[in-house]
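For this view, one protein chain was removed and the others were kept in their places.
So, chain A:
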Amino acid sequence: MTNATISIATPADITGATALSALKFITCGSVDDGKSTLIGRLLVDTKAVLQDHLAGVQRQGETDLALLTDGLSAEREQGITIDVAYRYFNTEDRKFIIGDAPGHEQYTRNMVTAASSADAAVVLVDATKLDWKNAALELLPQTRRHSLLCNLLRVPSIVFAVNKLDAVEDSTLAFANISGALRKFATAAGIPVEAIVPVSALKGWNVVEAGHADLPDWCGYSGPTLLQILEQLPGTPAEVDQPFAFPVQWVEKFSSSADTSQGRRVFWGRVATGAVQPGQEIRILPSGQTATVAQVLDHARRPGNVSASHSAGIVLDREVDVSRGDWLLASGNFEAQRELSATVAWLDDEPLVAGRVYWALHGHRWVKAKVKRIVHRLNINTLAEEDATELPPNAIGHVELALQEPIATLPYLQSRSLGALVLVDTASNKTAGAVLVR
């Protein structure tokens, strides 16, 4: 397999379609790289588009695939994607949820929204916009920015799809040079690449159907189609290997119940890391009290053991003060801290300013967070760390935060749920930043 860094399992490695959960993937990349067209192509060629929707996107007898997803009038007026559209389709082997993310730098926040819950990202690269004859070609800034953000957010699989290769004179050379540039950039940025695949979203080559009949070795590529790759990608693994951590979402009281045997309170939430079963010792943050788990209910109130990413109802063996926002933690494993060193993806139109106080949300806990210092700002073109006093919209930087109350975190690289916070502007209530604990 030349020109592709395929590291995915072959069909024989997979025990059966039922072993794979639904795959939530996003498409990203620069504006006009053909993301909406690619999604339209996936939907049409997997027969997921219904007749009335298809009829709605015919223009002078031609089907404009991009119109299938650009659903806002402002998007149609401007011919761009502003916000994420979620689309659903099935193949015989798998169920898919697509987040069609915008390419415009101005709407990076919406791309980050889609990436934060994605199992995979397809980063589209437009071959016609690059100096494809040149082996040392430069990638577009949005390709770099989106790849960096996907990797930063730990999207488990990143696939590059080199699009519009039907529109260049020498598609084999173009694919070779662009793949080379992508690999070079990914290596420098530490981004693991699942696959690089040549496609023509417009013509439908290598998206659902392989190449095309006359050119079986189109672009010098003989690997799987984009859909075949997606069908085999893993889902996001649950964080079961960490010690138990549980943010309390909702406290159920039985004071109004006539059933006195149900006198205790049930603490509901989603297990962030590890697992929980009766008999387990836990410590409550921030109070520091300890207790033993008396009973565990699953999300639908059946008794059982519950592990990371699933909802649980926990009853403790004694009356202790626990409210929404508190954490139940495996005792002895976590230290709460008032200072955080973090990577921030800044999403608000107002820049992040050193010295300002924001609201921070961690699990279900709100704390005030002050930006003590901006350590550096990442130059997405050179990957250099530069000095900065503020982070403009869509910048990525490294900051130090001081918290009003201590919280227990893990590095985001170790745990998405314990290592992630959002910053909210205290005046506008806008969600302003994605915080990844370093």
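Note that contacts are C-beta pairs under 8 Å (C-beta built on N, C-alpha and C of every residue); 3 or more make two chains touch, one makes a residue touch a chain; residues count from 1.
As a convention for this text, contacts and distances are computed from a predicted model.
Q: Given the choices "Sulfate adenylyltransferase subunit 2", "Damage-inducible mutagenesis protein", "Arginine ABC transporter permease protein ArtM" or "Transketolase", state the protein name listed in UniProt for the chain not shown.
A: Of the names offered in "Sulfate adenylyltransferase subunit 2", "Damage-inducible mutagenesis protein", "Arginine ABC transporter permease protein ArtM" or "Transketolase", the absent chain's UniProt record gives "Sulfate adenylyltransferase subunit 2".
Q: In the whole complex, not just what's shown, which of A:A121, A:I178 or A:A434 touches the removed chain?
A: A:A434
Q: Looking at A:T63, A:S311, A:N333 or A:Q414, which makes contact with the chain not pictured?
A: A:S311
Q: If the hidden chain were put back, which residues of chain A would touch it?
A: Touching the chain left out of view, chain A contributes residues 17-18, 21-22, 50-53, 56, 69-74, 76, 82-88, 90, 92-93, 95, 97, 109-110, 112-113, 116-117, 249-252, 268, 270, 299-301, 310-311, 324, 347, 359, 361-364, 416-417, 420-422, 424, 429-431, 434.
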